[in-house]
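With one protein chain withheld, the remaining protein chains of the complex are depicted in position.
Order of writing sets the chain letters: A and B. Residues in each chain are counted from 1.
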Amino acid sequence: MSNVKKITGMRLFLPIFCMVLVMAVNILYDVASGNFALNFFTISIRNGVLYGRLIDILNRGSEIAILAIGMTLVVSASAGTDISVGSVMSLAASFCCMLLAGYGVSSTTDLAMPLIAGVLGGILLACVCGAFNGFLVAYLNVQPMVATLILYSAARAIGLLLCNNLIVYVREDSFKTIGGYLGFIPTPIVIAAVCVVIVAVILKKTALGLYIQSVGINKRASRIAGLNSSRIIFLCYVVCGLGAGIAGVVAASRISSADSNNIGLNYELDAILSVALGGNSLGGGKFNLAGSIIGAYTIQAITTTLYALGVSSDVAPVYKAIIVIIIVTIQAPPFKAYMKKRSAKKALAKGGAAA
Amino acid sequence: MKGKKINSNTLLLLITIALFFVMYIAGCVVYANKGFTHLQTFLNVLINNAGLLCVACGMTCVMLTGGIDISVGSLIAMDCMFLAVGMERWGMSAPLLCLLVLVIGLVFGAVQGFCIGYLEIQPFIVTMAGMFFARGMTAVISTDQVSISSNQFFVNLANMKFQIPFGAYTNSKGVLQIPFVRITVLIALVVLVVVFLMLRYTKFGRSLYAVGGNEQSATMMGLDVKRTKLKAYMLSSFLCSIGGICYCLNTMSGSVQQALGLEMDAISSAVIGGTLLTGGVGNVIGSFFGVLINGTISTLVKTNGKLLSSWSNIAVAALLCFFIVLQSIFAKIKESKK
Partner (left out) sequence: MDNNVVLTMRGITMTFPGVKALDGVDFTLRKGEIHALMGENGAGKSTLIKCLTGINAFEAGEIHVDGINGPVVNHSTLDAQKKGISTVYQEVNLCPNLSVAENLFIGREPKTKLGTIDWKAMVKRSEQIMKDLDMNIDVTQNLEEYSLALQQMIAIARAVDMDCKVLILDEPTSSLDDHEVEKLFKLMNQLKDKGVGIIFVTHFLEQVYAVCDRITVLRNGQLVGEYPIADLPRVKLVAAMMGKDFDDLAAIKSEESPTFTDADLLIDAKGLSHKGTIKPFDLQIHKGEVVGLTGLLGSGRSELARVIYGADKNQTGTLKVKGTEAKIGAPIDAMNLGMGLLPDDRKAEGIIGDLSVRENIILALQAKRGIFKLLPMKEQIELADKYIEMLQIKTASRETLIKQLSGGNQQKVILARWLATDPDFLILDEPTRGIDVGTKTEIQKLVLKLAKEGKGLIFISSEIEEMLRTCTKMAVLRDGQKVGEITESLTQETVMKAIAGGGANE
């Protein structure tokens, strides 16, 4: 009993448990459909690039992982979530493609300006969006989700305006590389890894992690202890915007186009789910970046598995929504108190029976 | 006794009402040649936004408690799809389907309300899950665009015209145009009046204000806060389902992409109408004007003809932003006065 508790009490229990569960489902599926049982784990090289379901999950999950970084910080510092990330992704993608193709051009094979300028432009605009959210939350004390609701609905519309209501195609190889392959490794995996490492190093080498958690747990006390609470919250939103920008550019490059209506659709749910699945409380405070990252890939694994099981992309959110509700219910204090009471009663009944 | 002083809250409402008239009159002046001045244009704003008005009433109630409900747009899509598929594919009767839709709304709201009231989970998280759930369920029912044409009762209901005895005019072809409204407008106005009376004259209505004003105090004064919240979300989803029926009567179809972003319109209507995001202050009359402003913006964009429809999204978002900032500034002024 106590051993079980020790394991379930571990910080990374929830995300790893879910990951194992998803793998088990995959093995069962493969066995049931008569494939090789460990198909899920097989990695091979085809056409000179890595190939396999695991690689696919790592690759497709890159955007969510990048978003999850920013989302983790935002949740921790402000006890609210940024629901604009999907839309901001789309905006960044649109702006990036618009810069690369030139305004009003719907398809191009030549870049109108250097690749780096377009990419940075997209990312910068996303940072501005993050700063806008951060300003509302940190300095005007607007509830995070209401503040980000503004861009949640406006960012896509702005993206459409930037692209003149067109789907802008940028069919150019250097641009395609971002969402394609670097040698034999999918580039998004590399980008996500670099982002994670950079953030992890910053958290390790500076006091940022302590500051964010402190502000998230008790904003007023942190101010008295000399932290600039507002600035820290603001910073988290900018980082979240930055992440959304990078994810947006990657997503655009994958399909060599800026499809304002579809890029980043429902990604806010995935990002928030990653954070919750990573064992972080959506009520803010303590955070665990590793958990969120594992959570992100778990979500992608769930998505991929759902698709493999024949669930359409329109229906997939149903399952994810149910998972969110289950996780937050488990985290909810009244639920915890209820379970505690029940187990106490059970123990009492047991004790009574023994006596 | 002194008359009631104008405080910052009534000031917000006055700004909204003034804004509506300025906007509408500006539209009349700029687009006079496109028929903006006719009464029917105004009535069309009402007809097009009848569903939104119902939803905004529910949203106002939820926001009064200090919460929010972003599942409404998806719930409407689910309702419409259910109605459309029910009539077209399963051949069920329209009244029964409408009744079922209302029951679904109540159950949906009860689950959300339970999570928020009794499990104390953040409203945003719960209703966001609700939003994705309902949108997904819409796709589960059908991923096609389903039009309603075979159910005669429903078609007749949708085509019913209620003529208004004044404001008639002769159009360029010499045909007399009598202004009219659809049944959806009547439904929405009834909802508006009922909710208005409920907020003012029932214990539940006042409890919503009390919970939003100070949750702890409300508990101390013996109100059942958890139950009030549960009921608020049930009411919101129920009114949203009524709105869904209105919406369906307008569009006569169901599709997964329907009512995308409607939650944004409903929230902005309430906020523009003077409902405080922190809860405790607001009124459906304000939300009514909020809906009118929303409708006027999209009508203006449409009447212009050259502007992309994204502009109306952006304008609504900008307006919401403006009012949020305004609220925040008023709150800061109040704080510093204390």
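Keep this in mind: contacts are C-beta pairs under 8 Å (C-beta built on N, C-alpha and C of every residue); 3 or more make two chains touch, one makes a residue touch a chain.
Predicted model only: the values in this text are computed from it and were never measured.
Although one chain is not drawn, the whole complex shows that of B:S93, B:S147, B:N171 or B:S217 it is B:S217 that touches it.
Considering the full assembly, A:G226 is the residue among A:G34, A:G48, A:G226 or A:G310 that touches the omitted chain.
Against the chain not shown here, chain B presents residues 1-2, 4-5, 7, 197, 200-203, 206-207, 209-210, 212-214, 216-224, 280-281, 336-338. Annotation for chain A: contacts to the undisplayed chain at residues 205-208, 210-211, 213-214, 217-218, 220-228, 285-286.
The rule is short, and it goes like this: only the chains that are shown with their structure count from here on.
Remark: chain A and chain B have CA centroids separated by 31 Å (rounded to whole angstrom). Chain A contributes residues 80-81, 83, 136, 140-143, 145-147, 149-154, 156-158, 160-161, 165, 266, 269, 272, 282-283, 312, 314-322, 324-325, 328-329, 332-335 to its touches with chain B in the complex.
Across the complex, chain A is touched by residues 68, 70, 115, 118-122, 124-126, 128-133, 135-140, 143, 256, 261, 264, 267, 277, 308, 310-311, 313-314, 316-318, 320-321, 324-325, 328-329, 331 of chain B.
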